[in-house]
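Note that this complex is displayed minus one protein chain, with the remaining chains in position.
This part shows subunit A:
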Amino acid sequence: MMAGVGGGNDFQWCFSQVKGAIDEDVAEADIISTVEFNYSGELLATGDKGGRVVIFQREQESKNRQVSRGEYNVYSTFQSHEPEFDYLKSLEIEEKINKIRWLPQQNAAHFLLSANDKTIKLWKISERDKRAEGYNLKDEDGRLRDPFRITTLRVPVLMPMDLMVEASPRRIFANAHTYHINSISVNSDYETYLSADDLRINLWHLEITDRSFNIVDIKPANMEELTEVITAAECHPHQCNVFVYSSSKGTIRLCDMRAAALCDRHSKFFEEPEDPSSRSFFSEIISSISDVKFSHSGRYMMTRDYLSVKVWDLNMENRPVETYQVHEYLRSKLCSLYENDCIFDKFECCWNGSDSAIMTGSYNNFFRMFDRNTRRDITLEASRENSKPRAMLKPRKVCTGGKRKKDEISVDSLDFNKKILHTAWHPKENVIAVAATNNLYIFQDKMN
């Protein structure tokens, strides 16, 4: 079945670009840890383990070239976070960027929030394509002029210059998280945002850095009684008083900030009853939710646990409305995956712009897409072998037993070191960004 997944017409996914080094030896710092399109899709940001942020911009489509879509080229690169040392606890704080979230654009500049384990920063990315020339007090090369030699005054004029993109930190939100930040989410009021760590969620105002409101706190009085942690949190896309957070036990709590200052009591509690026949020692670990995302419509939310993606209707708490198996063939391998720590991998998931399709990653550089309308699913691979421009991606299949067909790959041959944890879907078009370790792949549909 060659029809692709993308909602509506049949799409065929094609390779567009790949960014990053080709070397087999991957530098730890280059491993991509987050990928995010901005609201218009014009910009694509990545964060890596080295604390750097790289922003790609889509080039304007040339009217002459009808076939191709705009390509993404490097727009700005900056060091967002540096490694720090907590002297009080003798702990090193990693510079790895855990999350990037864009703010909606309100003027010529772009703003984004980037977070490592402990600190969130608001960055302003602005362009400069003019500079003033003809200063009175300094020469063109910047040297100060001798004031006694100035005999006339002139008005500096703005002259065009080569485009320069500057990134400057405008706010630093620090010292509010004892535990590791796993999520940040900009509220629909565009004034506040939340940040979540393992045990607490804080609400910030974008203008105020020296304080935040703690809105969820699940830390028990006796830490030895701790059995559940927060794994992800997100603000509702339209209702600025509503947010959700997921837990390591596979539950999601929806909270209304109007109900109380401290939202320890949820408004809604989403949990699917466990299937007793599939219970094992690993049931809890694989039920831990690694990502939660609201649909653009705000009516649904999607959760990712180790083996599946579930779509929930916010009006129905007792079970998801849709469940998609990502790699069910791993269920019989859970003991090995527990041993090699793969069972703790945190996969993310994302919606397409129209909420008709969802995407998530897997192992062996495979990623999966599910069409919610047609119920078709497809497995694709991000690899350099299929990296010719506009080369169509061939659907991949994992052989789960019996005779392996041609072009199928057996479960035992999967490379568990090649994992796709981070993916992003353009908000308006069928363009996707897939992070494969230190490489960023961009694919787009063949149509147009």
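Keep in mind that, in the parts below, contacts are C-beta pairs under 8 Å (C-beta built on N, C-alpha and C of every residue); 3 or more make two chains touch, one makes a residue touch a chain; residues count from 1.
Please note the rule applied: contacts and distances are computed from a predicted model.
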item	value
Name per UniProt, for the chain absent here [options: "Auxin-responsive protein", "Hemoglobin subunit zeta", "Centromere protein M" or "SERTA domain-containing protein"]	"SERTA domain-containing protein"
From A:Tyr135, A:Tyr190 or A:Phe344, residue that would touch the chain that is not displayed	A:Phe344
Identified contact with the non-displayed chain, of A:Leu226, A:Ala259 or A:Ala391	A:Leu226
Omitted-chain contact residue, chosen from A:Ile285, A:Cys342 or A:Cys399	A:Ile285
Positions on subunit A where the hidden chain makes contact	89-92, 178-180, 198-199, 222-229, 231, 248, 276, 279-282, 284-285, 288, 335, 338-339, 344
